[in-house]
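All protein chains but one are shown in place.
Presenting subunit A:
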Amino acid sequence: MSAMKRNALLGLCGAILLGAVPVTTAVLAQDAKPELANKLDPNAKEIDEPVLKAAAAVKDEDGKYLDKDGHPTFHITNDGKKVDWYTYSGYRRYHAECHVCHGPDGMGSTYAPALKDSLKRLSYEEFYGILAGGKQEVNNTSNQVMPAFGDNKNVMCYANDLYVYLRARAAGAWGRARPGEKEEKPEAAKTAEKECLGG
């Protein structure tokens, strides 16, 4: 048990609160600033319009983008070539911690579901809850068990990064590639990383 887990749980509670009282944090769509709009690859083939729309950023807090519900989201520009820091970081963490079960690029495997599809359905709160608490589906035809990562700093310190990356995959806003151009690593990200990993 660690301070980290408590932080993760607090984060989860916070997220649920945010989800439960959307009115207080909601920003009307017409308030969206044009500079926050995504400029995706015009040839992107897997765009999922509803998911993409729901993920539209309405707020930029020092390189951290938030949707109308206050949940973290991606920001992709330069015709789909440039990503925000958190999408890039999420890509890296995903391909260290998650891909050994969930396959490259969130595409799934014989072992675990394709998260590029799961994230079309899962809310931020559900995602966070499964990541921290794990999931079991053991029956006659299925032996799927995901561990609880609540204690794992290498995962939980980057929970939002993972969410943002996978959300971009689910929306079809980012394809099967390693991000090249990226926004600068925000000071807030450096501070949060240091605090969370505990030096």
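Following the convention adopted for this analysis, a residue touches a chain if its C-beta (ideal position, glycine included) is under 8 Å from a C-beta of that chain, and two chains touch if they have at least 3 such contacts; residues count from 1.
We take it that contacts and distances are computed from a predicted model.
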### Message
Can you work out the missing subunit's protein name as recorded in UniProt? Choose among "Lanthanide-dependent methanol dehydrogenase XoxF1", "Electron transfer flavoprotein small subunit", "Phenylacetic acid degradation protein" or "ABC transporter permease".
### Response
"Lanthanide-dependent methanol dehydrogenase XoxF1"
## Note on the structure
The one residue from A:D105, A:E125 or A:D161 touching the chain left out of view is A:D105
### Task
Could I get the residues of subunit A that touch the absent chain, sorted low to high?
91-93, 95-97, 99-101, 103-105, 107-112, 114, 134, 136, 138, 141-147, 149, 151-155, 175-178, 197-198
